[in-house]
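One structure follows; several queries about it will come next.
What you see is the complex with one protein chain gone and the rest in place.
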Amino acid sequence: MINDKLPVIWYGGDYNPEQFDLLTLQDDIVMLKKAHINIATIGVFSWALLQVDEDKFTFSWLDTIIDTLYENGIYTCLATPTAVPPAWMVKRYPDLLRTDPMGIRKKFGGRANACPTSENYRRFTYQIAGQLAKRYAQHPGVLMFHISNEYADACYCDQCEIAFRQWLKDKYQTIEAVNHAWNTTFWGHTFQTFDEIVIPDARSEQWSDRATNFQSMSLDFKRFSSESLFACYQNEVKAIREFSNFPVTTNLMGAYKPLDYAVFAKGMDVISWDNYPSHHATPSEIAFSHDLMRGLKAGKPFMLMEQTPSQQNWQPYNALKRPGVMRLWSYQAIAHGADTVMFFQLRRSVGACEKFHGAVIDHVGHENTRVFQEVAILGEELARLGSQLLDTRLTCRVGILFDWENWWAVEFSSGPSQDLWYRQEIQKYYDAFHQQGIAVDIVFPYQDFSEYAILVAPVLYMLKPGLAARLKEFVRAGSTFMTTFMSGLVDEHDRIVPGGYPGELRDLLGIWVEEFDALPPGVTNRMVCHDDQRTWQERYACSLLCDVIHTTGADVLFTYERDFYKNYPVVTRNRYGDGNAWYVGSSPEPAFLSDLAANLCREKGIVSALSVPEGIEITQRTDGKITYLFVLNHADSAVQIDLGSAVYQDILKMQTVTGKVMLASKDVWVLRS
Amino acid sequence: MINDKLPVIWYGGDYNPEQFDLLTLQDDIVMLKKAHINIATIGVFSWALLQVDEDKFTFSWLDTIIDTLYENGIYTCLATPTAVPPAWMVKRYPDLLRTDPMGIRKKFGGRANACPTSENYRRFTYQIAGQLAKRYAQHPGVLMFHISNEYADACYCDQCEIAFRQWLKDKYQTIEAVNHAWNTTFWGHTFQTFDEIVIPDARSEQWSDRATNFQSMSLDFKRFSSESLFACYQNEVKAIREFSNFPVTTNLMGAYKPLDYAVFAKGMDVISWDNYPSHHATPSEIAFSHDLMRGLKAGKPFMLMEQTPSQQNWQPYNALKRPGVMRLWSYQAIAHGADTVMFFQLRRSVGACEKFHGAVIDHVGHENTRVFQEVAILGEELARLGSQLLDTRLTCRVGILFDWENWWAVEFSSGPSQDLWYRQEIQKYYDAFHQQGIAVDIVFPYQDFSEYAILVAPVLYMLKPGLAARLKEFVRAGSTFMTTFMSGLVDEHDRIVPGGYPGELRDLLGIWVEEFDALPPGVTNRMVCHDDQRTWQERYACSLLCDVIHTTGADVLFTYERDFYKNYPVVTRNRYGDGNAWYVGSSPEPAFLSDLAANLCREKGIVSALSVPEGIEITQRTDGKITYLFVLNHADSAVQIDLGSAVYQDILKMQTVTGKVMLASKDVWVLRS
Partner (left out) sequence: MINDKLPVIWYGGDYNPEQFDLLTLQDDIVMLKKAHINIATIGVFSWALLQVDEDKFTFSWLDTIIDTLYENGIYTCLATPTAVPPAWMVKRYPDLLRTDPMGIRKKFGGRANACPTSENYRRFTYQIAGQLAKRYAQHPGVLMFHISNEYADACYCDQCEIAFRQWLKDKYQTIEAVNHAWNTTFWGHTFQTFDEIVIPDARSEQWSDRATNFQSMSLDFKRFSSESLFACYQNEVKAIREFSNFPVTTNLMGAYKPLDYAVFAKGMDVISWDNYPSHHATPSEIAFSHDLMRGLKAGKPFMLMEQTPSQQNWQPYNALKRPGVMRLWSYQAIAHGADTVMFFQLRRSVGACEKFHGAVIDHVGHENTRVFQEVAILGEELARLGSQLLDTRLTCRVGILFDWENWWAVEFSSGPSQDLWYRQEIQKYYDAFHQQGIAVDIVFPYQDFSEYAILVAPVLYMLKPGLAARLKEFVRAGSTFMTTFMSGLVDEHDRIVPGGYPGELRDLLGIWVEEFDALPPGVTNRMVCHDDQRTWQERYACSLLCDVIHTTGADVLFTYERDFYKNYPVVTRNRYGDGNAWYVGSSPEPAFLSDLAANLCREKGIVSALSVPEGIEITQRTDGKITYLFVLNHADSAVQIDLGSAVYQDILKMQTVTGKVMLASKDVWVLRS
């Protein structure tokens, strides 16, 4: 449990009563209790109210809120307010603010706007985090610390440049090592001293998020930026730890590219994240995000820190969540390992840019709204569940390898195709397992793979030191590894591994990739099957990139149908030790990936708990003894589910289900057998 | 009359003989007289020639031009040249120039490029305007002053920031009032002093014309910018008034978003504007612009200050005006209340960016061009009209409410849909009346509505203080009010009016809007009719936004056909006092709006002077005794008009028309009964 003071699924969300008055707080509490809210995130963005001068703090208003909530049975997730330094502080210390990639210093405004290397920022955030911890460490109503808010982006100022040089010195020791890692002989960029190095930005080497002259330099700056923000986080944790051992977290944002959350995870007691899918997001895309977040702490339950009860405000088109969808998506989070269901926000702002973002309590101020009623019904249901799901975990035999640094590197690449998006390729493979009800862990390179029967690593472009050896050991021991085009090409400095692609994976895969062709949009090739031992269609379309492959031991399962590499292998499988290593040399249509996932699972004896009709999602959570089967209907109509002869107890509706049963649109079962 | 020295329709345009030589001036005058030109706008952009040092002026060339024109029967509309400070002045006083939203100071170049709060700019413009007034106040050939040219845009420099703070101090008195108005507790943006406030721009809060973190702050900066430019205008008027009581104007640009022309109108003796429709503009769009401009002075005749005789140069595709179109559009201006027909320009430049903009006298330099011939024929025709149309007015029983601040506020909104454009929604309702021959006044919130039978206020998002009460009084007295989705939501600070949407209009409309759904492009719902007392189709499509409405007294006229709000009201009508208040909760297809307009007019006994076939536009101008009926054929072929049994005199062709008569393509009648 995150904090055993509150041994149930935490239900609540961000709350800013300081935007209103005490009467409103009283009214709100009446409503929040009706909705079975038991936690409120307090204090996000409240720095200007908390600290009015260098050493002058005003906590009384916060005391009142936390006390009042606690008196009414609502616990506090206490946020440090450091995502926005106060206006007076910024005016006094302009170095607190960021500079953009064109060298233009920001002025006061926005949020997540502080320079992460600013000494003043570090000093002031340490101070306020410590003050909060000191004052509230003993408060019975406080459950945990929520550090800052949605860390984001980077800064390109002169002090960051100096810090970047120091970071490089610490990492490489000598300028020669930098020159080698960055291959600076190319274009004559050799540095004589660290002082000559500048940040790669729109004024120097990197003119967009996907375009840089020196991939390795830009990668190092991304690492530096991500670590700088993490250092801000750690700085606050350190201040808190002087007074409190409460769990600490910060709210992450799913597959947010600029920050390496695998690094952040190491400093977080519990992962929490904000789930804001667009109106056209698929259930599988949302599921992937949950699994990605769960994977950061190797399967430990996480917090759904924010979701909207209904409407967002910053999407191009902010559709309402249809009736039932908020409940469905809340259970989807739990189904994927969340132990909390929390909203942004409990009461809607009346001014500024989020006034059209949904809330539990709307502008109208009363409970007679569709949204409030749905929130209250879910609250009641969750309250009934008590502690029974807490700390149960998913058990996955399939892992998908994900790596932020690899993501950065792939998308910094100049060539072969601008349409190659790492996230998208990962999602295609994830979808294939998800739609068949096979649970997947998202795994990071530094984690242990040994528990998985299958490890899928699409576009594993960058192989960090030691990873190839660990993958070989994994396969040798009998497991299945699968990777794709654009894998094994570079080391951690984005330097090509010489001797033929895919570099260190050549013997594992039993192939040599001679070259790769980029297909413009609309152009496809086809893959022709030569494998009669598994279940395939005769042909599948493929596109994007086409590797020209020579086998050096691998079996050829598919070949190209067209072009000058007609009859060359496109899908291969190599026996390696007791396991198999698969290679897919192009980007196939979804039908292939489904069949591939089915074949791989069949060979490993991995089966879904249920057969899964379209629109249905299933997962299982278990404490080792009791297993809970989640069945979610994302479809727009009722779907018949075949539960077979087993008899289940639906712990939501408290009823027994078995055989062929209809599950209503947007409805959910949590079944205990 | 604007100036009774010239008691006819003014016919002429911008003229820059200083770009040529005296011989050219002589040649031009011969041609201009052939074209019956009686007015020339002189001096726009001539500052560098007029003032060659701090206190050194050279008026002789201007004397020659004005004298020569006057000797030839051509009057002068005298422009102050302040839209472009001379290069020498800018070099000496760089603060004259603007700074962009990224903080980059402009260099010499362009036009409308001066910082509106620059003390030097104010000082120099006061000086030159005064000098001109002093010298030409008694000139018999000068009719009026044209202040500067097409005021536009904003400045983001440090001196504007200081001025903005002072403006806020004047408006709000205390920093607490600012914090409340802007809801700065949100995101912890509370200010302790005015000095902490920065301009909302790309470095701080507002990253595009439609995106800001603090709507209220951005609104205030828009008000400040608009007022700063108006102050520049007023500053020149003040200088002129020391010497002259000539009428003053500045050339506006129709529905130009950055400037609140309702404010400008208060300082203008006569409205003048520049009509540059794109090649795909509809007649109704042009008509709307004329009516918008006329509305600024509550119906008083206005000046068509600029239009091109044929081609523009800055559009993506600069099509020629087809034969007859220049004449047709000139009469359209008159039909909507203009008492002048003026061109940009009388002679074409030979260099720089407007050399491919059309002119009365083309580069070829002689009169044997299609364009010159059309101009000359129109000139002769207008000359024949004499003074008979002057000072006649349109009489409208339908008003459409328009408000620049509302426009800014709606489009600063973050959510619900990026496809909501205020101008477009207004135009849809305007079109519905226009196509049926119903004259419409564009009305501003501060004006008196009592003369209208129907007031239409699409997307009346922001209700300024007192407006709700005045609207209620309007309806209570028996009139019809109509509004739409996204109305009544906020006060003048863009703060939500609590207690349920549409805020202060709830009792007037008899509804409560619980929530609003945003439909992505391509998605529609349908509205099903439940009203058997009026003439409707059974169903109409609607899109963009769908309000979820509860009635609290209103009649339900239409309900949604689909989605979870199926059967919820979408169009309602509420009886209020002796009048009716209509609400349209979505954005319907044009067919609905036509039927709505027809129904509303029928109930109020408003009828068109003629039945109006497609492509035909009609209006009426009257002096209370004589009424002139304008009939314009915008279609590409002749159209039959049924004039009934009335007998009219066409004062253009001096012929009698009655019964069913063909009106040629692009032809015009001005009929006197």
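The chains carry the letters A and B, assigned in the order they are written, with residues numbered from 1 in each.
What we mean here is this: a contact is a pair of C-beta atoms (placed from the backbone, for glycine too) under 8 Å apart; a residue touches a chain by one contact, two chains touch by 3 or more.
Please read these numbers as outputs of a predicted model, since none were measured by experiment.
Trainee: Taking the entire complex into account, which one of A:Asp14, A:Asp28, A:Glu150 or A:Glu205 touches the absent chain?
Mentor: A:Glu205
Trainee: Touching the absent chain in the whole complex: find that residue among A:Phe20, A:Tyr93, A:Phe191 or A:Tyr256.
Mentor: Reading the full complex, the residue touching the unseen chain is A:Phe191.
Trainee: Out of B:Phe59, B:Tyr93 or B:Phe108, which is the one that touches the chain we can't see?
Mentor: Here the residue in touch with the unshown chain is B:Phe108.
Trainee: Would you indicate which residue among B:Lys5, B:Lys91, B:Arg210 or B:Lys266 is in contact with the undisplayed chain?
Mentor: Final answer for the missing-chain contact: B:Lys91.
Trainee: For the chain left out of this view, which of B:Leu320, B:Val523 or B:Val556 touches it?
Mentor: Looking across B:Leu320, B:Val523 or B:Val556, the contact with the absent chain belongs to B:Leu320.
Trainee: Could you please point out the chain B residues that touch the chain left off the display?
Mentor: Residues in contact with the chain left out: 16, 18-19, 45-49, 52, 81, 84, 86-88, 90-91, 102, 104-111, 279-280, 310-320, 322-323, 348-357, 362-365, 369-371.
Trainee: Can you name the residues of chain A that touch the chain not displayed here?
Mentor: Here the touching residues of chain A are 102-103, 182-193, 195-201, 203-205, 212-216, 413-419, 493-496, 498-501, 512, 514-521, 548, 563-564.
One rule holds for everything that comes next: only the chains that are shown with their structure count from here on.
Trainee: Measure off the straight-line distance from the CA centroid of chain A to the CA centroid of chain B, and report it in whole Å.
Mentor: It comes to 49 Å between the two C-alpha centres.
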